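Everything below concerns the one structure shown next.
Complex shown without one protein chain; remaining protein chains in place.
By letter and in written order, the chains are A and B; residue numbering begins at 1 in each of them.
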């Protein structure tokens, strides 16, 4: 796949972060119970204004006053799914861009069904790890056939590109290297630190930061900026190879500093 | 508005904190998903015994064995609201004092309705930021008219005083300076650190600490002690201007230390 014509991640990062800080956008999250606190703190560290609202009685009203929506399916149940679907539909009606994080898609039939229905509601960005993106591409009929002999990362790139084209969404695949895939264009973002794997919610944090950036930037640029911010912050937090508790604390400090250009 | 005849915050702080430590009151919380962990840790740091219980099948039994109740409407849905209303009603029946934290009131009609119904159940203290207190005063019919030209903080003071008088509750307005409003008496509590704004749940923590203090003290004194504790702890945690991750960790350490007079 050709490299994209998007600007360099470092240039995008500084500009988009400054817009988030300057505008302090309200980011509406319907996310999982495990990461709600960490996600809110990540968004605050980056200068956004997070809110977690899921009740069917108010999600539509709330998304209408928000600048972006993040839907993360980590801990599902019927009332939450109902809230997610109503919020995503309202986001589409109101022109509020939204991010889908299909956590654990592929693990159960229920999860696959929920992810497929949400995907049909038009997220601006889908953010997942390689296996989630491959699973979602397969469910949505976008996964290319005959890729079994490919290595996992190439497989994810093919799936991401196909998913992006079919669903008309930017796809962000995160891992040791992150990839932002917009049709047949790909931007790779390296850096980070392996300890990110040993802290829960770093992937969910990536999705939330994409939401914050999506409030102030177009989808591909938002995804590039958000993942660049998190990679840079993780590299800084991992300096000296701290344990996972210390790493998580420093990650918040580093998001705060990096997003300010410090 | 005249300054109150309440004792100095510093004197109240030491005395009430010692009572909390000595009695280790069980504080029943029905709070939002974002802050449950942080709230529990804040209460433990101050020497209280926190419990989070929301099911309609047990909230009434549980509030009856608790010394105080904290109701925080951050992440609502119908079952939680049902639990909140039953718990607040049971608290009233059992003489258990309770705190209302009307998070985000004013943002949606649903949220306004829930806050108004809870307010009618007689909280001993309402704790919110300026915009929440203004919104709640407006919803409850207590907001004075013709205040549009006032600056925000004065506006909140008028709203708080009116709300306090109408609803028969102490109103705690937190921000750069905190105010405890009891009818026409006001105590101001300064100090703290601006990083409190970049950590989720510091307002919710204030409400929880009010709950702990309310278990051992009358409402105005409880609010003064709780907010003084948090302001003093935040000032200490913010020493040297750490990032938000480090600040949150140090805030727990500082609540633990300040509440012991260390």
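As a convention for this text, a contact is a pair of C-beta atoms (placed from the backbone, for glycine too) under 8 Å apart; a residue touches a chain by one contact, two chains touch by 3 or more.
Predicted, not measured: the structure shown is a model, and the values here were computed from it.
Chemist: Of A:20, A:35 or A:139, which sits in contact with the chain we cannot see?
Modeler: Within the whole complex, the residue contacting the unshown chain is A:35.
Chemist: Check the options A:11, A:65 or A:107 and report the residue that touches the missing chain.
Modeler: A:107
Chemist: Tell me which of B:16, B:45 or B:230 is the one touching the absent chain.
Modeler: Going through B:16, B:45 or B:230 one by one, B:45 is the residue touching the chain not shown.
Chemist: Which one touches the absent chain: B:103, B:189, B:223 or B:249?
Modeler: The one listed residue touching the chain not shown is B:249.
Chemist: Tell me which stretches of chain B touch the chain missing from the display.
Modeler: On the chain B side, contact with the omitted chain comes from 33, 36-37, 40-41, 44-45, 50-58, 61-62, 65, 79, 83, 248-254, 256-257.
Chemist: By the contact criterion defined above, which parts of chain A meet the unshown chain? Give residue numbers in ascending order.
Modeler: 32-35, 37-38, 74-78, 104, 107-111, 197-201, 242-246, 248-249
Keep this in mind: only the chains that are shown with their structure count from here on.
Chemist: Please report how far chain A has to rotate so that its Cα atoms sit on those of chain B, a copy of the same sequence, as a value between 0 and 180° in steps of 5.
Modeler: Copies differ by a rotation of 120 degrees.
Chemist: Rounded to a whole Å, what is the gap between the Cα centroids of chain A and chain B?
Modeler: 33
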